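Shown here: the complex without one of its protein chains, the others still in place.
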Amino acid sequence: MKKIIDINNISHTFDDGYMGIKNISLSIFQGEFIILAGKNGSGKTTFLRHLNGLLLPDTGHLIVNGQDVKKHLVQTRRTIGMVFQDADTQIVGDTVFDEVAFGLENLKIKRSQINEKVTQVLEDLNLFHLKDRNPHSLSGGEKRKLTIAGILVMDPQVIVFDEPFSNLDYPGTIQVLTTIIDLNRSGHTIIIATHDVETVIYDATRIIIMEQGLIKEDGAPADIIRLLEFYGVKEPSTSKFGLGIQPWRK
Amino acid sequence: MNNSNQLKMTVYTSLFVALIAIGAFIVIPIGPVPIVLQNMFVLLAGILLGPVWGLTCVAIYLLIGFAGLPVFAGGTSGIGKLFGPTGGYLLGYLPAVFVTASISKGLGKKMSSDIIAMMIGSLIVYAAGVPWLKIVTSMTYEKALAVGMYPFLIGDALKIIAAAFIAKTLRPVIKL
Partner (left out) sequence: MAQVTPFTYRQGKSILHLLDVRCKFFIICLLSMSLLPAHFLACFFYGFILFFFFKNAGLNILSTLNHIKYFILLLFFIFIARALTMKGDIIFSFYDLSITVQGLNEGFLVSFKFFLVMLTGVIFSSTTKPSSVKSAVQWFLKPVPFVPEKRVAIMISLALSFMPVILNQAREISEAQKARCADLQKNPVKKIIRLVLPLLKKTFLSADYLVLAMESRCYSDDRTDPEFIPSGKEFYFLAASVLLSLGFAWL
């Protein structure tokens, strides 16, 4: 497997002196589906923001495709797309189409290419019929998919999700989960920070558990699942009842 | 100013453009004349964003309104608004925000100086709005003042006190 991200002993201290993450080292390979779990305040978001250079480490190195993130911000941000927790606060465009085009416009791509690319992504994600709608008028699931589309047009290799299922109802969750699984099948590396391990564990290839800014566990779902509750993360009920890991979607 | 800070100011300024637009619709029922928050957001934009970004903020608000986005009171818009009865108040926001921001900055961003700055700012809005109203409607000055200024003064005073307190609380939070 090809190594995409190589993290070497990074730490980050906030302005107020609080250490958000401490000495984190790990590698991420192409095609992985990683769950990042841990209690509130354990440092998941802080860690994820380092992956595409929104936060820079005080010590250590973060290498993406052989290049140091600090020196290649734009390249890194194209390689690693990030979908944030609250869909409403990351919408820039005033129609669905414009919203998806935003990233490509920033890269100064030709208009004809933008139109082609955006149309294709909207069709892939089944959003094309909404292209003239105001993003804020979409349903929760559609909105989340729209933010994914906005990332996807930039052809990222890795897509990072911070709490992708928060505030979604059951159909919304299924919609987003299906999209994420399809992305993984088509070769994207997926990293998801979530409290909702149950929803995604069946498709995950790896679970990382954080606590107080440290990585405490890192391994295959089957090995980690029993340890979840020790770190304050809800264990999937199927596992609790001795049924192992079951798909959440029926 | 570094790039990230520039982006932050750009976003905050856009936020205030939106607040000023929405401010025309947020009504707080107090007394006989309900309080509309628009002019308070104009003054706050000056105090929190400073003269340059504050002026930018109001200029963009007016620009999109004149260009046809329905952001003026009652969801109206258009270049015609400029020549309408309330055109003077709208244009008055420009010098008002700039002067308010400059005074607040010059006097050291204290609560008392903010209050003085905002009082002067509000007066500038009326100084532009009332004569305009008088000319357009050919009312007498007494009438124009009675329709276009006096009913709002008490509300303005309340808003200024509230805004000074809000600015004081917000400044450390948003680190401007």
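We just call them A and B in the order they show up, numbering each chain from 1.
Criterion: a residue touches a chain if its C-beta (ideal position, glycine included) is under 8 Å from a C-beta of that chain, and two chains touch if they have at least 3 such contacts.
All of these numbers come straight from a predicted model, not from anything done at the bench.
Participant: I'm checking contacts with the chain that's been left out. Which of A:K2, A:K71, A:K108 or A:K250 qualifies?
Facilitator: A:K108
Participant: Pick out which of B:L91, B:I116 or B:L158 touches the chain that's been left out of the picture.
Facilitator: B:L158
Participant: May I ask you to list the residues on subunit B that touch the chain which is not drawn?
Facilitator: Interface residues of subunit B facing the absent chain: 4, 7-8, 10-15, 17-19, 21-22, 25-26, 28, 30-31, 35, 37, 40, 44, 56, 60-61, 63-64, 67-71, 74-81, 83-85, 136-140, 143, 147, 158-159, 161-162, 165-166, 169-170, 173-174.
Participant: Name, in rising order, the residues on subunit A that touch the hidden chain in the full complex.
Facilitator: Residues 49, 52, 54, 74, 77-78, 81-82, 84, 86, 88-95, 98, 102-111, 114-115, 132, 134-137, 150-151, 154 of subunit A touch the chain that is not shown.
Note that in this section only the chains that are shown with their structure count from here on.
Participant: Just give me the whole-number Å value for how far the CA centre of subunit A lies from that of subunit B.
Facilitator: Centre-to-centre distance between subunit A and subunit B: 41 Å.
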